[in-house]
Structure formats: C-alpha cells, structure tokens
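Next up is a structure, given as structure tokens.
Complex shown without one protein chain; remaining protein chains in place.
So that you can tell them apart, the chains are marked A, B and C in the order they are listed, and the count of residues begins at 1 in each.
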Amino acid sequence: MSASEIRARLIEDAAVIYPGLYLNQFRAESIESQCKAFLAAGVRRIVINFEETELINSIGISILLGVIDSVNGAQGTLVLSNLNASNRELFEMLGLMSHVEMVDTEEIALLKLNGDPLQATT
Amino acid sequence: MSASEIRARLIEDAAVIYPGLYLNQFRAESIESQCKAFLAAGVRRIVINFEETELINSIGISILLGVIDSVNGAQGTLVLSNLNASNRELFEMLGLMSHVEMVDTEEIALLKLNGDPLQATT
Amino acid sequence: ARPASEFELVIPIEDDAELIAARTAEQIARAADFDQEAINQIKTALIEACLNAAEHGDSPDRKIHQRFAIDEDKLIITVSNKGKTFGRANGQATPALGAQPVKGARGRGLQIIRALMDEVEFERTDDGARLVMTKYLKRPGSQ
Partner (left out) sequence: ARPASEFELVIPIEDDAELIAARTAEQIARAADFDQEAINQIKTALIEACLNAAEHGDSPDRKIHQRFAIDEDKLIITVSNKGKTFGRANGQATPALGAQPVKGARGRGLQIIRALMDEVEFERTDDGARLVMTKYLKRPGSQ
C-alpha cells in the first residue's frame, strides 16, 4: 500500500489513467503529475478509469478538481469512467458533475473523446 | 456471518458438501449433522469441497476427524478437495493425511469415489 | 436478537492506515448484515472522519481511536483523537497526510459524513475530539 505508482496507458492519442484501490492525496498528486506530463507531451484527451477504485477521499477529490481545471485550461478533455455507486454519489455530493463528464465504461469514454457523434450518445 | 448453514448437493449417489468461508466449531457441527443425515439416507460417498474456505480452525478440524471416523465406520468413503496451500499445510500438520484422501478438485474426488480405476490415478 | 457487541481499533496517523480501518469497518458492518451500499457509505464516512482526526487534532500520540458497537438495528462508530484542536483558521498548515494544503472538496468532511450516515454528533472533549456516527440497518418493509 506504500506504492503510489499510478498505472497509465496511451490508446491512440488518448491517455487512460488508473488511480488504483484508494484515491488519497498521494495518489491524486501522482495523477496530477501524470496529467501535466501528458499535457506537456501534447496529449489532450484523458480518461480516468476508476474500475479498481474502492475508496476515494475528499483530499483526493480536491486535487482531482485541480486536474480537471488544468486539463480544461489546456483545451483538453477529461472524462471519468467506471465509478461505482458510492464513489459516484460522493462526486455528485461534491458537485463534480458540473465540471467533468462521467460515463460507465472506458470504451464509452474513449468514444466520447474521439467525438464519434453516433456512438457518443450511448 | 451468523449464518452457519452449509451448502450441499447430491451428484448421482455422491454428496458434495461446501463448508463456506470459515470452518469453525459451528460449521463443522453442521457438516457433522449433514453427514449423519446422508449416511442415514444410505449415501456412502461424500466429498467436502473447500474451494471457498478461507480459514479453518483446530476445533473445526477436530470435529472433522470425528466425521471421517463415522463415514469410515459406516463403510463409506470421504474425500476432501480444493484445499488451499495453507489449509492443506494445517491438515498435514495435524496428521489428517493418514485418515482421509485429499485431491485437487471436486471432479477428481467424484472420479475417485466412483472408483474409475483409470481416471482415479490422475 | 443479537446482544450489543463491541470492537475497538486504534490506528496510527500515517500512510494509508485509514484504509485498514475502513476495511475492518466493512467486515464488522457485513457481520451486522448491512448491504454493500450501506457498507460503502460507512467506509467513506470513516475515511473522512479519520482525515479530520489527522488534520484537526494535534494528537500527541499520533493515533486515532475507533469504537464499533453493533446493536440490534444499528452500527455506532465513535472516532476520537487526543490533542488540542486546531482549525486552519489559526494559520497552521495541515499537519498530517502530506505537506500541501488543498482546497475544493476539503472543508466538507463533516458534510460528507452527515450525508452518508444517519446520525452524526461531533464534540470536543477534555483532551481532544470525538465524532459519533450511527447507521441504521434497513429492515425489509421498514421504509
């Protein structure tokens, strides 16, 4: 649990980031650095996939709000996917819905980012 | 966790019993009653499948030793299957290997009980 | 009818110790027959309670004490920490869980806890602070 490395991969020109089991301050900060690195490298489409994420704390969410701002500020697009019911409840409670799009799966997120107008409505 | 019902099913003339997550005194006693009921009903081939069993305690094992004795006493055959490494280690430590056969899977256990001489050697 | 039974857990303020607390709470809540949705709410509330104890309690022993009492129809969790309380108002930086102070969703820990649990009481004690939060079992037909 001391490991706070965040897994990430590039799918075509989109980056997908996996926060791991527990999104706390340290892991959120790792995501922040990774997003900055992706933006610096010219990547403008980013997905954060919460499939493996059991718990998220409010410090992690605060940092995530900053990440959303910096991606938006760089004319990028960020989509969150695979949130379980309670994490989604937490995000709604803290008003993230108005800042970022949340979809059910990574595939839908990637379709949204590719701007496929037909598929994106699913 | 207060539930100590033990799942069991009949496959042809063999009974398969599933001890659940934690084989403690109560669940071992349930297995004991079930085995008695199976023996009373004429069933002579019994498998206990530990696939879902995370932990086993020494009281549970003591009762299991009694179950092995009563199945043997009734000219029945009992085979244990799907023990994980640490549960098998515990059984070996307590000398159960000389009292009962342990095999990797429920299928192998059923084959052994059916006395298929070719398959039984696998 | 189950008699009240009590568990206690003390965790250090460090690393992801609150995650261990949340998972212990999960085991206890499951044994008390809470469903997975309620269990997740309890875990998230406990995480926030631990963050508050780490942030606002200037605890000399760097520990967070938790008590879990399973009653007939509810789970009562008490999270307490020693140390004189300090808020961010007096200019001290967040003491635990990293150096950088953060904004946004923070300042809303108690709000999150209140939304996820059924009853919440926060009180300053002689030597620290204590948060008592209760979650009721939803019984079939008890809506």
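The rule is short, and it goes like this: a residue touches a chain if its C-beta (ideal position, glycine included) is under 8 Å from a C-beta of that chain, and two chains touch if they have at least 3 such contacts.
It should be emphasised that the depicted structure is a prediction, and the values quoted were computed from it without experimental measurement.
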Quiz item: Which of B:25, B:70 or B:114 sits in contact with the chain that's absent?
Solution: B:25
Self-check item: Residue of B:43, B:59 or B:74 touching the missing chain in the full complex
Solution: B:59
Exercise. With the missing chain put back, which residues of chain C would touch it? List them for me.
Key: 5-12, 14-17, 19-20, 23-24, 27-28, 31
Quiz item: Of the residues in chain B, which ones touch the absent chain?
Solution: 1-2, 21-22, 24-26, 29, 54-59, 61-63, 65-66, 84-86, 89-90, 93-94
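Convention: only the chains that are shown with their structure count from here on.
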Practice problem: Name the chain whose C-alpha centroid is most distant from the C-alpha centroid of chain C. | Solution: B
Self-check item: Geometric centre distance via CA averages, chain B-chain A, whole Å
Solution: 48
Practice problem: Among the residues of chain B, pick out those that touch two or more other chains and give their numbers. | Solution: none
Quiz prompt | In chain C, residues with contacts to at least two other chains | solution = none
